[in-house]
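Shown below is the structure under consideration.
A single protein chain has been omitted from the complex, and every remaining protein chain is retained in its original position.
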Amino acid sequence: MGLSLWLPGAPVIAALVTLFLPTRAAGLSRLVAGFGFAASLVLAVLAWASYPGAGYAHMNSFSWFTLPNVWLGHNLTIGLSFGVDGLSLPLVTLTAVIALLAVVGVPTPAGGARVYHFWQSLLVAAILGVLTALDLFTFLVALELALFAGFFLIQQFGGPRRRHAAFKFLLYRGFATIGVLVAFVGLAYGLAGLYYQGATVASTPKLPSSVGSLTFSLPTLQQDIGHAAAVFSGARPALFLVLLLAVFIEEAFVPFHTWLPQAHEQADTATNMLMGGMMTKIGAYILLRFGVGMLPDQVHRFSLLLAVFGVINILYGAFAAWVADGWRRLIAFSSISHMGLVLLGISAMNAAGLQGAMFMMVSSGLLTALLFFVSGAMEARTGTSQMGQLGGLSKPMPMLSGFLLFAALGSLGLPLTSGFISELQAFLGAFAGHPYLSLVGALGLVLSATYLLYAIQKTTFGPAVSPAAALTDARPVEYLPLVVLTALVLVVGVYPAVIGGLFGLSAHTLLGIGG
Amino acid sequence: MTDWVWLVPLLPLAGYVFLLLSGRRTPEAVAAGVSVVLTGISCVLSLVVFFQLGPEPAGGQTWLFHWLTIGSAHVDVGISLTHLNALMLVVVSLVSVLVLLFSQGYMHGDERFSVFYQYLNLFVFSMLGLVISPNLLQLYIFWEMVGLCSYLLVGFWYFKPEAALAAKKSFIVTRIGDTGLFVGMILLFLGTGGSFDFTAIFQAVSAHTLHLGWMGSQGLTTLAALLVFLGAVGKSAQFPLHVWLPDAMEGPTPVSALIHAATMVAAGVYLVARMFPLFQASPPALTTVAWIGGVTALLAALIALTQRDIKRVIAYSTISQLGYMMLALGIGAYALGVFHLFTHAFFKALLFLAAGSVIHAVDTQDLFQMGGLGRKLPITRWSFLAGALALAGIFPFSGFWSKDDILTAAWQRGDMALYWLGLVAAFCTAFYIFRVYFLVFTGQSRDEERTVGAHEGSWVMTVPLVILAALATLAGFVNTPWTGHGLERYLEHDATASAAAATPVQESLPLMVFSVVVGLLGIGLAYLLYGRKSDAPARLAEKLSIPYAISLHKFYLDEVYYHTVVVGGKLVARLVRALDRYLIDGIIEVGARLVGVLGLALKYTQNGQVQAYGVIAAFGLVVVIVVAVLGVGGVL
Amino acid sequence: MNLHPALIAFFIIALAILSAAISFLTLRKVIYMALAIGAVFIGCAAVYILLGAPFVGIAQVLIYAGAITILIMFAIMLTNHEEMEPPFRWTLRNGASAVFCVLLAAALLWIIRSQAWPAQGGTDINRGRSNPAAIGLELFQHYTVAFELVSLLLVVALVGAVMLAQARKEDE
Partner (left out) sequence: MDNPVVSVPTGSLLGLAAILFCIGLYGALTKRNLIMVLISLELMLNAVNINLVTFSRLGVAPSLDGQVFALFVITVAAAEIAVGLALVLAAFRLRKSTEVKDLNTEKY
């Protein structure tokens, strides 16, 4: 009996408990949510510590019902199953960390603490569910849950234009979910159909008997697809492109990105941390898990497309961030820029590139969360995140400014932060695959320095704009997220082998299936 | 003792951590004391290491630790000790400890005093870490750390808008070069089949096994060398990326001293020296290095002629001198480039600290508000004079030996164009530095209010000046014909550089005399124009108004860059924003509106009459049944 | 085809049902319509009995012809019992409904005609018991849960109907 179920399970329980709390006790729901996230974190650490080193571990499976004779005589069992592997473990831990820090460090927005923490817990549970799902059905359920939890968080607790942003979020990501669904069902049915074909047409190669039953189970599908690489070729490009489209929307890649800056502009700080920290990494996770993991030949085939879009995203995000007038928008676009590099790294389809992409997911998650936290704290004090109205904040709040600078430096890829090691590996991979495109992409290094330092200079440097008397530096409780996130960024940057081992293994596993 | 070399960078790091933890309320004496003592120990250690390494013929030692596995390649970090590294350790730690001492007086009373020391310690640590890196990746890591520290220190007075701008500019401009180095590093890694190690890279280069799928050995070598050199150009403020360095003068003066003498800008020259076998393998790259160096030397010297800010003059002199070093490396005179780096570190630190002492006394940086300070600041005056003579290349000061060797090498190799570039630059150098000297220390005060209360700082400020003055005067003797070209020999032991140092320069007396005469001519001209009270400079400026304006406005490079790169970049960014807002989001919004309009239209079918809905449902039922009956799908 | 008495009876009953149903459609006074529908219910009961399902037939008489018809009458009396259905007019909806219903009937009848149905039901579905006894056993052995649920449903409907029909204070 594994513990993976309880990774998303603990926040779900917390969410249910918040429903039964008395309305008056506002602080209580925060406590409950915090406990839920803390439990997930503890479990994640336990799972990591006892991870055997390869393959899926700590698995749970529950079958719910079986649909008999769905298609070509196959039965389909629907159920939930959870598990972790080297790719998901660091991401799971990161999610739990960010969630815990967000609930501890950020004040609950007005409008009903109970409802807020209910949706927040569900969002975290959904993200954890996506990361731990070992079954396409589970995966989709979690993805949908994340969609709705995010929608309600933005729609009820966001800024003045929250409805618009929330519906955009819902529609875009809703389409992405449909794409994922189509691709998944196509994969599962395609393999099952292959079995049928193999059984009836003598000319097709004989497949192992385990191959081709209609199943949604991820490990089985991965195994099957390895055997079936040569046969099931007709539908593969179409499936991959559908999946890719979903990933692009999910990941807010240009030109499907406009929902992200708007959502970030409207959402509250804690939601921004979760959304920027982990939710926008789900797309890359899908691409790694299902694109590279199941359709590696298609990733090879569309490698150039991925690389081109990666470079476009790096540059587009950087340029858009340069002229962003507020921190929220800037961080959103810098995250898009980061994810462009992830795409570029994946497109190379070599160990370094994949490893770099994984590192970048973690790094971008940490740094985006930190940036949102600091800029959110500043916004709470000054009342604005528009750079034109800020200035000289180093004087009244040196600590917050210092952390903002640190986060910016990490984000622009300064060595000894996680940003650098991610960029390095991603580019190492990318240059091996697409040297000329990567050269263009490397311009992003200069641009990221430009827009981040420009923003820093406008915000914290220079003479003070707003009256300093009312502005206070970080409160004690706010140091926890600041210090923990900073420490994690440094740990990954200074000694990357802490996650490098697992990620390296995952990269090799993914490539092993491909090759 | 060489086993203890890892302590050299770690001691300043310990200082940094200590100050970080003790907070900004740390007493000044504690902050400065701890830093000076720790770096002092580092300095002593590096001296010991330097001398212990001397007699060993083979290249030094390396200690490695596993850091990360990328793909199938293992990346290590560690410490590598070569003769070049040992020399750099000495230079860096020696200058640093003096600057740290000097800062205690200069920064006295600043409310972020301990933060300043914190950054300085980090700066020293980064530079020391850089010079003992065993591989390109570690070098790059510290390289960027150095850049970060310079950003923090140049922007130390962040509340001044100019300082904030200068800090940003320094980071971004060097970042352009860094990106080149980054790409070069990646290409070398891929080309060698997965190693950042200097030795592995040099082996691959010399064996012509450096290759990528899309590029052969020779092409890749040149490309990588040029990209690496781009990094050096950014860091060492070579043309065309030199524009950040003068602006970096907005930082506190000790920082300028540190940046210009020992840490930041020296990194670029060190990088080219460290990667010298790579450059040697590619003649086009070497030629590029030489010419960039020569052009920079002259260009910066010409700009320095007319600047009004004392620190900017010295800053341009740094750029010019760095140009000499690059020139030396470019013509293959590896040891001479390093030699000039060595001497320059001392006399440039001296000039900056002396300038700092002057600024500290009169609280202005404008040359034309000073004057006659020689009597009030005697120690500063004489030490500045020593530095100026060294810079001007007057026998027997240190600068003479190193600069003259470079010019001689250029002459003897037949690079006449480079020789003349260097010589003209030398003339300008002598002129502009003595223009500063005469304007500051001789004649009458031009602004009595400022200069009347001027006095020397405390011993912490004067002692470093005296020590550096001695070094600036004598440091050249480590590599003279009489001392048997000691430094060249020392560096010859380096396995990596032995080929480079194989052809020592033969000093020729006529050339020596000629260059000294040129230097003296420059000094004489400066005396004629500025040494006496006259209106000659103004008349001359009027007569040569166009060249004067070009020099004063730094060849308009800042303006050119601003109107091309910055404005162009912003234009693209605005374009992206417009694209984002009107095209991409516009299409989406229009699509959403269309759906909305369609919904509005369909709304009118909802007339609230249940039976109307029923009719439609009945129609659907009939259709379904008819379809089923007709056998489509074979349900019935 | 020999005319079995049961067959004759069926045709008479069917004729009665259909004519009652048609008159339900054509009559204009609501109270007459309610009476017509009572006739349809009784006719259906007769069909059930003819088919050897006396229990269902009796239940039909009791519940439909008895309770429901009376209930409907009450409802009519409590509302606009004077109301008349307006004369038939060829509105779009009426026309479309008529066309679709005729089409549907035609389609269904065509399907029914085109199938070969099992001719005779010879099996003893009551398994030797009387029909009410057999149904009782079936209900309490096989369909216990459903039965209980239906009883629950009835209670809920009862309470709900009372609640809904109750005159509210603010209405008065």
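In order of appearance the chains are A, B and C, and numbering begins at 1 in each one.
The criterion applied here is as follows: a contact is a pair of C-beta atoms (placed from the backbone, for glycine too) under 8 Å apart; a residue touches a chain by one contact, two chains touch by 3 or more.
Treat the numbers as computed from the prediction; the structure is a model and nothing was measured.
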{"item": "Visible contact partners (per top-of-document touch definition) of the missing chain", "value": "B, C"}
{"item": "Chain not shown, touching residues in chain C", "value": "4, 6-7, 10-11, 14, 17-18, 21-22, 24-25, 30, 33-34, 37, 40-41, 44, 47-48, 50-56, 59-60, 63-64, 67-68, 71-72, 74-76, 78-80, 83, 85-86, 93-94, 97-98, 101-102, 104-105, 108-109, 112-113, 115, 117-126, 130-131, 134-135, 138-139, 142-143, 146, 150, 153-154, 156-158, 160-165, 167-168, 171"}
{"item": "Where the unshown chain meets chain B, residue by residue", "value": "603-604, 606-611, 614-615, 618"}
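Note that only the chains that are shown with their structure count from here on.
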{"item": "Set of chains adjacent to chain A and to chain B", "value": "none"}
{"item": "Top-ranked pair of chains - ranking by C-beta pairs in contact", "value": "A-B"}
{"item": "Distance from chain B to chain A - Cα centre to Cα centre, in angstrom", "value": "37"}
{"item": "Chain B and chain C: spacing of chain centres that average the CA atoms, whole Å", "value": "96"}
{"item": "Rounded Å distance, chain A centre to chain C centre (Cα mean)", "value": "60"}
{"item": "Touching two or more other chains - residue numbers and ranges from chain A", "value": "none"}
{"item": "Chain B-facing residues of chain C, complex", "value": "93, 96-97, 100-101, 103-104, 107-108, 110-111"}
{"item": "Sites on chain B touched by chain C in the complex", "value": "611-612, 614-615, 618-619, 621-622, 625-626, 629, 636"}
{"item": "Chain B - residues contacting chain A, complex", "value": "24, 66-73, 137, 140-145, 148, 151, 155, 158-159, 161, 163-165, 167-168, 171-172, 175-176, 178-179, 182-183, 186-187, 189-190, 212, 214, 569-570, 572-577, 580, 584-585, 588, 592"}
